[in-house]
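A single protein chain has been removed from this complex, and every other one stays in its place.
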Amino acid sequence: MFDLIKARARHGYQAIPDPLTVSIHEKFPGRPDLSDKADLSELNNLCPNSAFTDRGLDLGKCLFCGLCERKHPDWIQFNPDFKLAVDSREKLIIAPGQTRMPEIAAIGNGVFKRSFAMRNVSAGGCNACELELGASTNVNFDILRYGVEIVASPRHADALILTGPISKHMAEALCDTWQAIPKPKFLILCGACAISGGIFAVSSELDRGFLKHWQACLYIPGCPAHPLSIVHGIHQLMGAK
Amino acid sequence: MIHILIILLLPLLVPGLISRVKAIMVGRIGQSVFQPYFHFAKLLRKEEVISSSASLITAVAPALALAATFCAALFVPMGNSASLFSFKGDFILMLYLLALAKAFMVFAALDSGSSFEGMGASREISFTAFLEPAFLLIMAALVFSTGFTSLSTLLSSYSISGLEVWSLVLGTITVFALYLMLLVESARVPFDDPNTHLELTMIHEVMVLDLSGFSLALIHYTAALKMLIYASLITQVLIPANASLHLLWYLIGILGIAILTGLVESLMARFRMNRNLELVLVPVTLSVLALAALIARSMGAW
Amino acid sequence: MSIGFLILFLALIPALWKRSGLFAILWLLGSGIIAFEYLEVLYSYSVQDFLISFPLPLGIANIGLNKLSAFFGTIFSIGLPLGFLYGHFYLKQHQAPGLRSHLFWLGILGLSMHGILWMRHILLFLMVWEVMSVSSFFLVMHDRSVSLKAALNYIITMQIGAGFLMAGFGILYLQTGSFDFSILSAMHSLPLYLLLIGFGFKAGFVPLASWLPQAHPVAPAHVSGIMSALMVKCGLYGILTLLAMNSLNLREIAVFSLISIVTAFWGVIHAMISTNLKKALAYSTIENMGIIGIGLSVGLLGLDSGNPVMATLCFAGALLHSFFHSLFKALLFYLSGNILCATHSLKADDLGGLAKKMPRTAIYFLIGVIGISALPLGNGFISELAIYFGLFNAISANDLPALVMGIVLLGMMAFVGALALIAFAKLFGIIFLGEARSPKADNACEIHRGMRIPQFALSIGILAGGVFGGLGLRFVKPVLRWMGLYMLPVLDLQGIYQRLSVIILLMLLIFLLLYLIRRITVKTVKSATWGCGYQKPAARMQYSSLAFVHPLSYFLKPFILLKKSGTSAKSMHPKEISYHEEALDPFFRYIVEPISKALAWFYSLFSHIHNGRTNAYIAWCLVFLILLLIWVLL
Partner (left out) sequence: MTRNPFSVQNPDQLEFLEFSERLSRLIAAGYSPLHYFGTPQGLLYSIMGKSGSLELLCSVFPTGGSYPAFSQKILAFTMFERLLYEEYGIKPEGHPWLKAVRKHLPGQDQHSDYEFLASESPALHEVGVGPVHAGVIEPGHFRFICKGEIVEHLEIQLGYQHRGVEELMLKGDITRKCSLAESIAGDTAIGHNLAYCLLIEELCGIKASATGTRNIALEMERVAMHLADLSALAADVAYIMGQNLFAALRTTVINSSLAICGSRFGKRWLCPGGVNYSISTAQAEVLRKTLQGVETQIIDCAEAMFANSSVLSRFDDTGKLKFEDAVSLGLTGITAKASGVMADARMDYPLDDESIFIPFTENAGDVYARAHLRYKEALQSLKLVLSELDKRDLDDPLPQELGKPRPDTIACSIVEGWRGCIVHMAKTDAIGKVEWYKIVDPSLMNWQALALVMRGTGISDFPICNKSFDLSYCGSDL
């Protein structure tokens, strides 16, 4: 018992006091600043996942691999801002010269202000987003403080948080899980794989038909999405204080 | 009137307090103390998804379980020393009302036809098989020392008075046995981990995997009320009968039990499933021990 | 009185013409009249019995009623017509040869059960007892293919029991010289023990009850219902008449309570383990007999140690329990008949999801389960509450034997009650809830309306007895007064039952309130059970009955004799995994079977005599005559 107390005492206080205003390490590739004179087609054939469109950098496809920043530091600069979550697919495209991410509209007019239950479905992907979603409930990031919890059964859930590009063999399981969630229910896409298929978008083993029927209300980019981005996104979505 | 107020408002506070203590022990920011209330409010406003293999039982069980537990709570003295309803031997009715609630919870679990609920139901009902004899033997000890009357008079006339060594010894044995029963009935750590995410290890949580919305809210409230019933029994034994401002002592007692449970949960790991059954026998042996001591004393052994 | 019996005798005529409908109606009519007369005797203030006496070659034979036999008579006159009514519909579904003899023996059985309560003359009593055993033997034999071995075992055990009775009565006759029942009071210990053992065979106390779990499951549903709910009460009637007229000393009471504890515990464990519905119900009959035994033994202790309150409460509890047991046990057996008709299988592991296919049967079964596992809505709780009150009185009275016995019995009764709840939760859960486990259960459908009338009546009886406890108590009060018990605690119990009904009604009110709120405000959607998103869930992925009780049966292993077989996975890639488990009856296996094998071996020594050639037989007669001659000459 006493060695436990000693370990706990020496361990000190690890929790981040306020994950919404904490500053992250400057090496973290967050919101990109695209300068106006950047040649988007040159950047696009440089990018392993061709994430650049004519209107700018599509964060849903970007893997944050930093290749473009290292090759052309003056055209594109990733600065350490983890607030990347948005509530519609188009808002993920960063136009040249854009400096702020758009706001997220809260859901359920106050029903979920203090209590929000999420059910995670891992459909393909590389297990990094699942580990980050798990890490968002650990002692440091602690999304539980806002009343969010990741529940065991879809029956208890209010939202389905999808990680992974929906492999062919997980398509029906995802539909069953979605049917099992009582209304009002919401869909959250966490990570580049869930939003756009990520690095596996060109694979023939995927079946993303589910996303054609159901509209997601929160997109958290990143490969994997950083726990702080997850906490920030869901906190804004709930409309918590 | 206070009794009804406590039954309606206090129960969901106890799990909130326990999770608060666990968060502090571990250094988390953690949920607020009123988080169970927020969950309850949100669940009330959600729809329900019912399993296609569910029959009438799934609709009936949560409501009947809450009704039975509510009526059982009427006999337990909360707040002041006398309970709302009391007649001679009402603790037997209280115990069997809780058994009725548990039986219908088990039926609701088996109704969904999935093997997890079956597993939870089987564990829940076999672990609590030993609690009925334990509770009645504890009541036998109380009846032996103060005569056969209602639950509230038994508890108030039995409370620990510091000076007399006998009531101290018997009081601690009874409190420890009741506390173990609280841990088993409300599925706290050494027996079952309430916020685990592994359906193969849950007991209480897995029985409600298939309930949602309003029924789930009722189930959470019933579980919290059952925990409050056992906590009130323990507090009632601890508070001396003639203590003034009985309500204040009662609330402090409930707070103490919640903190103690939180400490136990953060310092101990869960027991293996078949070890749980052996530990459930401890309240039975404790109550028999208390009885034997009482008999020996009355026979003038010392 | 005579008109009622006349109608019952007349009922035998339609029985011989296979008109079971008329047979049942006549029995209903006859029993109604007799029940009215029984009640009149019960509530008459005259302590004196209702007596008719007429001369017989062996002395004056009195036939009459006392309060106890009127009490049991009312139980029979409620139970028997309902059983025959159910039998009428059941036999329509199950066309088996020998309907005429079956109905005839049913009539005879009913009459003999009523007859036993009337007989005040030992020889007549034994004769009617024999008629009852033989008629029930023929009834159990109805479906010969299944029930031959069990029926033979049943009739042999009954004959051994009758043997004990004859021995007891014989010794009594030698001691007193008269055949009248008045000699039963203040008997010596030997005849008393013999008679108690004789009646114990019929009542189903443990060492003597190995016939019960074999005979009842193979009998047709209405016969096993009548046997389990009512015939077992005849044994109890015998025991009660003995106990009412004799006083046992402390050691005898201790032995009697030990037997009843073992009976209750052994019965409930096997009820929990067995997967066949009717076998489980048979074992639970033994368990309920054990509980009644516990009530009686504590009552006797009260009389012996001079604590009248304890005695009254416990006797009231025991009598109430025997009345209520006849209601829910009959209901559950008739429902097992329903299930057999609908699915042709009684194995819990084949059934499942019947609640959706047979909703009314499920509701009745649920009421039966609430009754039998002593939950507050059912009547089982009322009788067990009375016994608990008696036990707590025993504990609060400070005399050592009562205290020790009170504590032990209290612990055992609570534990047995909990195990009973598990056993019947398992049966109800596995059979009626979840998904169908086999095609048999899948295409089950609700059975004929007629079969449900007796079940509806019994369910109303259970719920009424449970919610309004006072009714049962008013029915039992005259018997307690007849037994000369102290009547004040009964009024006190009456008051407590009234308060109990208030609480139960309050609970039902709250339940209805919550149920309606949910029904009105909450929108519900149907979807598949949450199976972790797996696309091909199999029906086998539900809990089996063995698995449901596995944690406890693993814990209670030393008390159960199990025969296990099966192959487990040895190599890394096993080809086949199987497991089969069967609970054996230790008394039958280690007492009855060895004796029967020894007898069979002994008889086989002489089997070569029986060689079918007539001249060999004549030779044997000749040898016998010569021996006789030599013996005479010597």
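The chains carry the letters A, B and C, assigned in the order they are written, with residues numbered from 1 in each.
Throughout what follows, a contact is a pair of C-beta atoms (placed from the backbone, for glycine too) under 8 Å apart; a residue touches a chain by one contact, two chains touch by 3 or more.
Remember, it's a predicted structure, so these values are computed and weren't measured experimentally.
The shown chains contacted by the absent chain are A, B, C, with contact judged over the whole complex. Contact with the omitted chain, checked across A:Leu43, A:Leu59, A:Ile107 or A:Val121, is made by A:Val121.
Within the whole complex, the absent chain has one touching residue among B:Leu5, B:Leu198 or B:Ala296, and that is B:Leu198. When the whole complex is considered, the residue among C:Ser2, C:Gln95, C:Gln535 or C:Asn615 that touches the unshown chain is C:Gln535. The missing chain lies against subunit B, touching residues 22, 25-28, 115-116, 119, 189-190, 193, 196-201, 265-275. On the side of subunit C, the interface with the absent chain consists of residues 275, 347, 349-350, 437, 531-538, 540-544, 546-547, 549-551, 553-554, 566, 568-569, 571-574, 576-581, using the contact rule stated above. Interface with the hidden chain, as seen from subunit A, comprises residues 3-4, 6-8, 10-11, 14, 25, 27-29, 48-49, 63-66, 70, 78, 120-135, 138-140, 150, 152-154, 164-165, 167-170, 172-173, 176-177, 198-200, 202-206, 223-224, 226.
Please note the rule applied: only the chains that are shown with their structure count from here on.
Inter-chain centre distance (subunit A to subunit B, centres taken as mean C-alpha positions): 41 Å. Per-chain CA centroids place subunit A at a distance of 66 Å from subunit C. With centres defined as mean CA coordinates, subunit C is found 36 Å away from subunit B.
Annotation for subunit B: residues touching 2 or more other chains are 47-49, 209-210, 213. Those residues of subunit A in touch with two or more other chains are numbered 153, 155, 179-180, 182-183. Residues 25-32, 35, 38-39, 41-42, 45-49, 195, 197, 199, 202, 205-206, 209-213, 216, 267 of subunit B touch subunit A in their complex.
Of all the residues in subunit C, the ones that touch subunit B in their complex are 352-353, 355-356, 359, 362-363, 366, 369-370, 373-377, 381, 385, 388-389, 392-393, 395-396, 398, 400, 403-404, 406-407, 410-412, 414-415, 417-419, 421-422, 425, 428-430, 432-435, 492, 495-496, 499-500, 503-504, 506-508, 510-511, 514-515, 517-519, 521-531, 541-543, 547-552, 554-555. Considering their complex, residues 47-57, 59-60, 62-64, 66-68, 70-71, 74, 85, 87-89, 92-93, 96-97, 99-100, 103, 106-107, 110-115, 118-119, 121-123, 125-133, 135-137, 139-140, 143-144, 147-148, 209-210, 213-215, 218, 273-274, 277, 284, 288, 291, 295, 298-299 of subunit B touch subunit C.
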